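Data first, discussion second: the structure below is written as structure tokens.
Yeah, one chain of the complex is gone here, protein chain that is, but the others are all in their spots.
Per-chain numbering from 1; labels A and B assigned in written order.
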Amino acid sequence: MNASLTLFWHLFVVVIMLVIMGFYCIFMTYNLIRTLIGVELLIKAVTLLIITAGYVTGHMALAQAIVITLIVVEVVFIVVATGVVIGLRRHNGTLDTRKLRNLKG
Amino acid sequence: MLSFFIILPLVALIILNLPFRALMNRIVFVFASMLALLQTAIASLAIAGIWDIRAIPVSPLLRFNIGVDNLSLLLLLCTGLVIFVTVLVSKSFIPQGETRFNFISMLIIALCGANGIALARDIFSLYVFIEVVSISSFILIAFNKDRDAFEGAFKYIILSAIATIFMLSGIGLLFLISGNMSFEAISVAMNTSRHALLILFAAGVFLCGLFIKGGLVPFHGWLADAYTAASAPVSVYLAGIATKTLGIYTLIRIAVSVFGFDMPISNVFLFIGILSIVVGAIATLTQTDFKRMLAYSSISQIGYIVLGLGCASPLGIAAAAFHFFNHAVFKSLLFVNSAAVEKQSGTRDMDKLGGLSQRMPVTGVTSVLACLSAAGVPPLAGFWSKLLIIIALWNTAHYNYAAIAVLASLLTLAYMLLFQRKVFFGRESGHLASVKEGGWELVVPAIILAAITVGVGVFFPFNLCRLIIR
Partner (left out) sequence: MQINHTLNSIILIALVASGLWTIMTRSLIRSAIGLALTSAVLTMLMFSFDSWLAGVFELSVCAGLISVVFISTISLTQPLTKAEVIKHMKDRLERFMYLPFLIIIVGVGLSLLKVNFNFQLPSPEIETDARKVLWNLRELDLLAQVVIIMTGIFGVLILFREMRRK
């Protein structure tokens, strides 16, 4: 039990780093698909957080069940989001986020 | 028996997808409206105490961890009503055939998801059903596939994804503290645990995610774009279900069952509520597109619900729940009327419209009723819920919040009357000579919703004791 507690802080730091990377990617990119990659990184970070929480409290089975459901949700989300991105590409001719200014503000 | 609320739409969907394509395309409309009407009927009977809903397991395979209380019944009622109205409105906007079949199937899935939100008893199942409603909202906004629709959908996708990450982080941290996912376990752990800072951080992050999904200020950037870019029946659906179920119902449920009402949380609710009311009301005054104006007005009304919730007294929570129901009714009515106006006159610009009340009498009258209810004029339903919220604020000694709420209510009256005057009264513009009343599918929901507004308002004092929840 003690070993898991000392590892906890390092795992939490990695989660924080992945979250910072994901948000940086979403806000600093001009490409629609890279925005989705940033969202994916954030979901990986949260998956790591849930596994960490399960590991520290010892409830590993519940954490695994939650991660499995989360992966299903993530896949459907990405599929629908890429559908919208392909539709945008077809209308605008480009994947540039700076061109998404048609609706005011 | 309770799980039928979720399983029945799913079974209906599977039946509809059997390979009798021509037959299915014709009956899907009737099917969906009957389903929604059935749910409304069951929920309203249950509130009146006639039906006794208990979680009787039908077979060992169908034993779910779900439960219902008065708050869930309220959500089931609102959802059934709004989906019924949306199905009716979609008849004149979406062409017959495969397109309409897909649209109504998507609405049935959204109904299924919203029922799941109402019945869930632990925080992770609540999250997954929230994702179901969110993803079906993305698809519905992008449904007519033009450029604006995709753009609004993409902005909503990114902000919803950020909100999802916040909520999941909150769930992960709460899991760390309590080791379980159900409401009771988490609330027990929150009261007995020693890590006050971690609990505060987890609660704060989770609430931020909910505020983004509900469209409260300062996280409301996606709301106006998504509402205007969507087609008319989708706007009715968004206003009535997507924003309110995801954000507001979950907020009430979490605050009541999990977090409790300590000082910092109720202060946050009060502050964000009053900010949303004021910003939403001021922003409506500068809009020319009436759908956008209605979107900002939604932000303002949802602020009232959160303000009532921030009082942390039983009267405040009951007032917030009542305003939740009223907002579903009058906002859907306003969007249905705007759909009728848009369909018949072909434009959404308020400066170009005018004098429509002679041409479209039913729409005009019901629109006036909805506006007065939104502004809080007696004896309509909106007056009672706003009065209760202000009384609750007064009782808990938040006098300045009550004063600002009353002033904002006057502002609401002002912009609603302005909207009415520009669109329905005043001089008639030249090119609108050929406008007539909308078809039956746009008029009937309007009459039903207006009747509910007036009926609830007039009969409210008699039902006061029965409608108070908790």
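What we mean here is this: contacts are C-beta pairs under 8 Å (C-beta built on N, C-alpha and C of every residue); 3 or more make two chains touch, one makes a residue touch a chain.
In this text the structure is predicted, and so the values were computed from the model without any measurement.
Here the chain not displayed is in touch, across the complete complex, with A, B.
Residue-level contact of chain A with the missing chain is found at 1, 3-5, 7-11, 13-14, 16-18, 20-21, 24-25, 28, 31, 33-34, 36-38, 40-41, 44, 47-48, 51, 54-69, 71-76, 78-80, 82-87, 89, 95. Within the entire complex, the positions of chain B that touch the omitted partner chain are 3, 6-7, 10, 13, 63-66, 102, 105-106, 109, 112-113, 116, 120, 122, 124-125, 128-129, 131-132, 135-136, 138-139, 142-143, 145, 176, 178-180, 189, 193-195.
One rule holds for everything that comes next: only the chains that are shown with their structure count from here on.
Centre-to-centre separation between chain A and chain B, using Cα means, comes to 27 Å.
Those residues of chain B that touch chain A in the shared complex are 124, 128, 131, 135, 138-139, 142, 145-148, 150-155, 157-158, 161-162, 165, 168-169, 171-173, 175-176, 179-181, 221, 224-225, 228-229. Within the complex, the chain A residues that touch chain B are 19, 22, 26, 32, 35, 39, 42-43, 45-46, 49-50, 52-54, 56-59, 62-63, 66, 69-70, 73, 76-77, 80-81, 83-85, 87-88, 91-92, 100, 102-103, 105.
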